[in-house]
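Every protein chain of the complex appears in place save one, which is left out.
Chain naming follows the written order as A and B, and within any one chain the residues start at number 1.
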Amino acid sequence: MRINQSKSGPFWSLMQNLTPTAIICLSILIALIVLSIMAPWVSPYQPTKILTNESYQLISDSMLLGGDYLGRDMVSRLIYGLKITLGLTFAVTVLAFLIGCLLGFLAAVLGGKIDMLISRVIDALIALPAIMIALIVIASLGSSLPVLIITLALIDSTRVFRVARALAMNIVVSDFVEAARIRGEGIKWIMWREVMPNTLGPLAAEFGIRFTYTILFISALGFLGLGMQPPYADLGSLIRENMQGLLFGSYAPLYPALVISLITITINIFVDWYLQQRDTALSSEF
Amino acid sequence: MNLPLIVSRRIAIGVLTVLVVSLLVFAGTELLPGDVAQAILGPDATPESIANIRDRLGLNQAAYIRYIHWFGNLLQGDMGTSLVSNREVSVLIAERSSNTFLLAGVTALIAVPLSVLLGLIAATKPNGRVDKIISIVTLTLISIPDFLVAVILVSIFSVYLGWLPALSTIRSDSGFFELARMLVLPVTALSFTIIAHMARMTRTAVLNELSSPAIEMAILKGVPKSRILLLHALSNAIAPIVNVIALNLAYLISGVVVIEMLFNLNGLGKLLVGAVITRDIPLVQGCAMLFSAVYVLLNLFADTVSIVANPRIRHPK
Partner (left out) sequence: MNSDSTILQVQDLCVDVVDRHDKTLEIVSDISFSVAAGQVISLIGESGSGKTTIALAMMGYTRPGCKIQKGKIVLQGEDLLNLDLSQIESKRGSDIAYIAQSAAAAFNRALTIGSQVTEIAVIKGLMTRQQAEQRAMSLYKQLGLPNSETIGKLYPHQVSGGQLQRLMAAMAMMCHPKLLIMDEPTTALDVTTQIEVLQAFKYLIHEQNVAAIYVSHDLSVVAQMADDVLVLKDGRMVELNTIQNILDNPREEYTQKLMEAVPQLQLNGITHQSHVVDKNKPTREVSEKSSLNCIVEKKQDNEELLTVSNITAAYRSNSKTVLNNVSLKVNRGETVGVIGESGSGKTTLGRVISGLMPPSQGKIELKGSVLNKDYRKRSRDDLKQIQFVFQMAETALNPRHRIRQILGRPLDFYLGLKGKKAEERIYELLNLVELPADFIDRFPRELSGGQLQRINFARALAAEPKVIICDEITSALDTLVSKAIIELLINIKKHLGVAYIFISHDLSTVARLADSIVVMRNGEIVDFNTTEQILKPPYHEYTKLLLNSIPKLRTGWLEEIRR
């Protein structure tokens, strides 16, 4: 029997099934986001303020996580670094999704030659290692914020395209889309009113997953010295600048790494939970 | 649709992709600033000699003509000359590729069987204790930046314990054991992330298969669980698993770059990064084409295996 008597929409019934783990992860993520937004008010010091002449100061009352290689407060550097990383990643992922979903849905709905054309170009773009594209572009145009965002978004949109197209293809062959076509509906209606609402679920999960990949990629770029330039520092650059600290027994480079991992782990756990919920859902949604 | 037709169609698509890649690579390197002629002759060059070089190198021709020349040469195996070292690009690449293939090859050899095994074990008893442990470990590993794994490994095994070298400067005369010592850390660092990804995806693919009606029928026939997993499920899961492997091996190609930088390993990745920094356009183009060609080949292989594994195509009605 497939009758689901819930009058509420799919979102609220999902919320009813939060496990403790999911709640913890969600809370951590929300806390981190709030922290990064509130950076100017929450951070103990300005991230660029040099507090001492010694490098890699140990944990003290004035510097809760110690100092970095220039004598700046790690906690402040971390909070601002978090803000930059999260902001950058969010912008990239949203942009990538906008582009990737648009193209992916178009390819699936229009099919035929247009699909072939777009898919071939996207395939070629994916064939080029992401890091290489980033390297070339950054070497040419520098690593200012707009350049980073647009380049990474374009690279990521190719992966999003694949997922969006696969999802849409699955839906496009169903009877209700055919029913819409026979009705005489145009492409806009079919894409946005018939196909898209059925992809929101899996796309939300994909958003989380791509977010983690992008964070890791941006951090890798920062680590290689290709990300944001000083005095700004994202979490990847923070690791890079403080690498020497390991030789001096300082944990300075590990803190930003832990923050990165915290974000990615909590997102992954949350997405896992979310996907499990959808799988066991008794309703026959896509 | 018969087998040779489908496979040749795939190959044609692969070739087309490589063509589009070449266009993109060429266009991309056009972006790099800096006058090539100026870079070769140095800052003291006179305008006449610059014009001379430009003429000789054919830099004044229209873009599409240069593209055709370049691509034509490429097909004949001539990748041009490095602007920085003045040596043949193909020679430079040939020298370094053995190191990269060694790194990637050993990683793949270890990672692939291990991940498939882990994925299978995890899928055998979903949500059981073993599955949960594997899930947590893999989840953690895919969440940690791979360069971090490398850093941690180096700090423990090189700095702290001093067992293994922190850098992998392979020379052409390096002996076998020395080679092995230098490769342990980079291979391990690369493997961790790849194993984590592949194991998770294998688990998903196998679980997917296990929920099919054919498997229920096998259970109802009384087929023992091991046989169901290894014969009934796996025979259908080959295609998705091979796809997973190909996807991750492609990821390996990118991952190699970062690891080579970290460990100072003289491979294609390091070559590429250096080429970009020094604006050595022919070298960049050569490396890019090689990386992409390998990627396309991998995908082609995965596609073909998927097709061949499908009995509907092997034995048409």
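As a convention for this text, a contact is a pair of C-beta atoms (placed from the backbone, for glycine too) under 8 Å apart; a residue touches a chain by one contact, two chains touch by 3 or more.
These numbers were taken from a predicted model, which means no experiment stands behind them.
> Taking the complete complex into account, which shown chains does the hidden chain touch?
Every shown chain touched by the left-out chain: A, B.
> Among A:179, A:204 or A:247, choose the residue that contacts the chain missing from this document, as touch is defined above.
With A:179, A:204 or A:247 as choices, the missing chain is touched by A:179.
> Which residue from B:5, B:136 or B:219 sits in contact with the chain not drawn here?
Considering all chains, including the one not shown, the answer is B:219.
> By the contact definition given up top, give the residues of chain B that touch the hidden chain.
Residues of chain B in touch with the missing chain: 212-214, 216-224, 227, 231-232, 235-236, 309-312, 315, 317.
> Taking the full complex into account, what residues of chain A touch the chain not shown?
Output for chain A: 1-7, 17, 174-176, 178-185, 194, 197-198, 280-286.
In the analysis below, only the chains that are shown with their structure count from here on.
> CA centre of chain A versus CA centre of chain B: separation in Å?
Roughly 23 Å, centre to centre.
> Residues of chain B touching chain A in their complex?
13, 16-18, 20-21, 23-25, 28-29, 31-33, 139-140, 142-148, 151, 155, 159, 253-254, 257-258, 261, 272-273, 276-277, 279, 284, 287-288, 291-292, 295-296
> In the complex of these two chains, what residues of chain A are touching chain B?
Residues 120-121, 123-133, 135-137, 139-141, 212, 216, 219-220, 223-224, 236, 239, 243, 246-247, 253, 257, 260-261, 264-265, 268-269, 272 of chain A touch chain B in their complex.
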